[in-house]
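Note that one protein chain is taken out, while the other chains of the complex remain in position.
By written order: A, B and C. Residues from 1 in each chain.
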Amino acid sequence: MKIKIRYFGMLTEVTGCEEEIIDFPEVVISELLEMLFIKYPKLKDKKFQVAQNNELVPFKTKISSKEIVLLPPFSGG
Amino acid sequence: MKIKIRYFGMLTEVTGCEEEIIDFPEVVISELLEMLFIKYPKLKDKKFQVAQNNELVPFKTKISSKEIVLLPPFSGG
Amino acid sequence: MSDNRTKSVFKEGAISSVFIGESIAKHQTKTSIGAHNIFLGQVRADVIDNKIIKAIEYTAHEEMANTKFHEIREAAFEKYELTCMHIYHSLGVVNAGEICLFVFVSSPRRKVVFKALEFIVEAIKEKVPVFGKEIFEDNSHQWKVNS
Partner (left out) sequence: MSDNRTKSVFKEGAISSVFIGESIAKHQTKTSIGAHNIFLGQVRADVIDNKIIKAIEYTAHEEMANTKFHEIREAAFEKYELTCMHIYHSLGVVNAGEICLFVFVSSPRRKVVFKALEFIVEAIKEKVPVFGKEIFEDNSHQWKVNS
């Protein structure tokens, strides 16, 4: 399954990109994150939340979208 | 003792004036009011407060200013 | 930083949106400010017994009102960490839809501005001797009562 992963704010400095497409066989977000932690070891030290379908979701959620988004703490306003 | 009495808002419709000078021998505001109630019987039905020296004062206060002000309920803003 | 404490509060007639915009612009050189909060009172065209209010005519005991505005300003600066504060109130006729009260507070941080603005507006309504005469379209009137 090909998934687009998007990064925002300070996370883009860890990954060096704003988005990437990863071919990924697993079904749960936490498994995807484990893979990303191997690819980007510094990501593990960052505070972030995950959204899919424009909603924040717990890490144990099944992937149900073609797009997974990693969001650092919000700092609008 | 000559005292200037000033009226504001709806009270000016009861007294027909915004200010008047009254020659008044007494020393307490409530006594002044008794006299005004005789002059303007409808004043008794109105809600108002009294100020002297730019401060609201109880009716039992002694007159210590040349100017006594009758103020209906405030309705600014 | 509590500047402009002695500026006059009363303005003849309505307070224009251009004046409000210019007041905001003047604060853009004050780069310690992080949050502004502005209250605007606008004259409503209320309908009472089938008659529409077309304007409010404001009068005030000006000397006492200025004393009270000054006390409210001092109390707000004492209570809250404000960078600046401005209060303007109309005197004379303000038509329905026009602005009669403009209160503007600024602070480095946001949480304080909400509390400070409400404190000031409520104090103005309660303590300042201003009187509104509500004028209907047929030129009859009634005296405004604050709730």
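In the analysis below, a residue touches a chain if its C-beta (ideal position, glycine included) is under 8 Å from a C-beta of that chain, and two chains touch if they have at least 3 such contacts.
Only a predicted model underlies this, so the values are computations on that prediction, with no experimental measurement involved.
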Displayed chains contacting the withheld chain: A, C
Sites on chain C contacted by the missing partner chain, in the whole complex: 17-18, 20-22, 24-25, 27-45, 96-99, 106, 108-110, 113-114, 117-118, 121, 147
Hidden partner interface residues of chain A, rising order: 6, 8-10, 51, 54-55, 69, 71-77
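The rule we apply is simple: only the chains that are shown with their structure count from here on.
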Chain A and chain B: spacing of chain centres that average the CA atoms, whole Å: 73
Separation of mean Cα positions, chain C and chain A [Å, integer]: 49
CA centroid of chain B to CA centroid of chain C, Å: 27
Multi-partner residues of chain C (each touching 2 or more other chains): none
